[in-house]
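Heads up, one of the protein chains got dropped from this complex, but the rest are sitting where they should.
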Amino acid sequence: MDTVLTKELSRIYQNGAAEVKAVDSVDLTIESGEFAVLAGPSGSGKSTLLNLIGGLDRPTAGTVHLSGELLNEKTDDELTRARLFKIGFIFQAYNLIPVLTAYENVQFILQIQGIPDSQHADRIMPLLQELGLDGLEHRRPSELSGGQQQRVAVARAIVGRPSIILADEPTANLDSESAVNLLNMMHRLNLEQKVTFLFSSHDQRVIDIAQRIISLRDGKICDDIRKN
Amino acid sequence: MPKYAVLIMLLMSSVLWAEELATASVSIARPDAIALVRAVETQYQGDCSHGKMRMLIKTRSWTRTLEIEMWSEGRDKLLTRILAPVKERGTCTLKVDNDIWNYIARIDRMIKIPSSLMGDSWMGSHLTNDDLVKENKIDQLYQLSIAEQNGDIATIVGIPFPDAAVVWGKIVYQIDTARLVPILIEYFDEEGEKVRSMVFSEVKQVGERLLPMLARIVPADKPEEYTEMLYQEIDFSVELPRDLFSIKSLRNR
Partner (left out) sequence: MVIWRIAWRNLWRNRRRTQLTMGAMIFACAMLVFSLGYYDGFLWSLINNATEKENGHIFLARPGYYANPVLEDTVSENISAQLPTAVKEQVKGVCPRLQAYALLSCGTGQENRTQPSQIVGVDFQAELANSKLAGDIVAGSFLSGQQREILLGQGLARKIKAELGSEIIFFSNAADGSIASEILLVKGIFSSGDNLRDSALAFMNIVDAQQLLALEGRVHSHRLFLHNPMQAREVAEQINDHQKAIEATPWQTMFPQIADILQIWFAIQLFTVAIYYAAMALITFNTMYMAFLERMQEFAVMQAIGLTRRRLARLILLESLILATVSGLIGMMLGASLNIVLFYYPIDLSRWLESISWGGSSIQPVLFCVPSLLSNLLPLLAMILLGFAVAALPIWRLYRLKPVEALREV
């Protein structure tokens, strides 16, 4: 089944008197297990498209289906719920909750999902190990490097077992080594655990590692390449 | 008519009154009020009396009887002494001019009643200290007029002069002009409310005079209460010791 399906998806901003078509009639399908990147220069509409898919923004026209559910009709709270259960977010600025430790940041998702406490450690600890974070679980974000924080963010995105991870420029704030390291880990998760990833990035390293490259320009898909 | 002298010297009131009237009527056939008073004023001085009376005091909560011996000289001097009950025997009141002294036998002490206490009860009765003191100036303090003459009964009204310092707002007398004895005196306050009344009865011949032997004072606001004064003896032909009306004599009696 398609994880993401958009039809004629448009998002128009009103910038003074001028209309800006950030996303313009995009038809896009992402299937389960894909490791795809939305590529394109700044202002090409990657982030807006990602936000529309993630239910953080509402389209001006067209539809978004996520795991078969139409997001357009959902209320704000239903969208929040959909994000909680179906989507994992990774942000450029990591955006961990500063007052919680690494472990608690990950646990946060399980807690608000209502998963019983007894299951938390079993789900979180292997994930942190997998991401090379063992021994750091009691540190607060301010005590972690950028790469470590972003790996915690990855763990937080994955722990709730979403249908898709949306990662908006995840490597933009990282040094090269950390970025490669992070990408490798995400790729491994994709291969081993069949986690679906959709990036937005203009980072060549991301583009190199991606299986599918969807190029955007002026809000439209101008190219869609699958590597084999 | 005016017996206020009498009224005023309460204890002796009926006695003196009758005397005044008797003498006044001699010189004035159809007395007008003021002339009658004046006549009394001028001829009254110098008379002495000695008597005994029984005073019955009834109030809401108690009733008691005092036996009192008394002496008077003119209108300015008065001495009373309690004979009974025994507990109070020897207790005296001396009035000389405007001063009142009480001698309390039980503790052998004397106190002077200040002018501010003239409205107070005398020995628990319905008489006031003022009744003992305010005496000889009625015609100067009150405007007197005969309001009504009904057969032998004359009604005389006394209204205080505007600047007179008096206790009452109005005094009304009823006098039997034939026998020259008082019948009734009523006292009113400044609002015209009746405060108390004094009723005279049991008129008896004493020497040359006719005297009511019984006087009863009833406060208007407590009609169940009264003080009755009944003369048992009264004698106008007495010689009194010269120093009788003095502080020294109080203790010795």
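As written, the chains take the letters A and B, and residue 1 is the first residue of each chain.
Assume contacts are C-beta pairs under 8 Å (C-beta built on N, C-alpha and C of every residue); 3 or more make two chains touch, one makes a residue touch a chain.
Quick caveat: nothing in here was measured; it's all calculated off a predicted structure.
Novice: List the shown chains that the missing chain touches in the full complex.
Specialist: Across all of the complex, the chain we cannot see touches A, B.
Novice: With respect to the chain omitted from the figure, which of A:76, A:177 or A:192 is a touching residue?
Specialist: Here the residue in touch with the unshown chain is A:76.
Novice: For the chain left out of this view, which of B:78, B:94, B:113 or B:206 touches it?
Specialist: From the options B:78, B:94, B:113 or B:206, the contact with the absent chain belongs to B:113.
Novice: Can you work out which residue in A:3, A:107 or A:200 touches the chain that's missing from view?
Specialist: Hidden-chain contact among the options goes to A:107.
Novice: Can you tell me which of A:51, A:150, A:163 or A:215 touches the chain that was removed from the display?
Specialist: Considering the complete complex, A:51 is the one touching the chain left out.
Novice: So that we can see where the missing chain sits, which residues of subunit B does it touch?
Specialist: Residues of subunit B in contact with the hidden chain: 57, 59-64, 85, 87-88, 91, 102, 104, 106-107, 109-114, 116-117, 120-121, 123-124, 247.
Novice: Touching the absent chain: which residues on subunit A qualify?
Specialist: Touching the chain left out of view, subunit A contributes residues 51, 54, 56-57, 76-77, 80-81, 83-85, 89, 91-93, 95, 97-100, 104, 107-109, 111-113, 156, 160.
We adopt the following convention: only the chains that are shown with their structure count from here on.
Novice: So the centre of each chain is just the mean of its C-alpha atoms; given that, what is the distance between subunit A and subunit B in Å?
Specialist: Comparing mean C-alpha positions, subunit B is 122 Å from subunit A.
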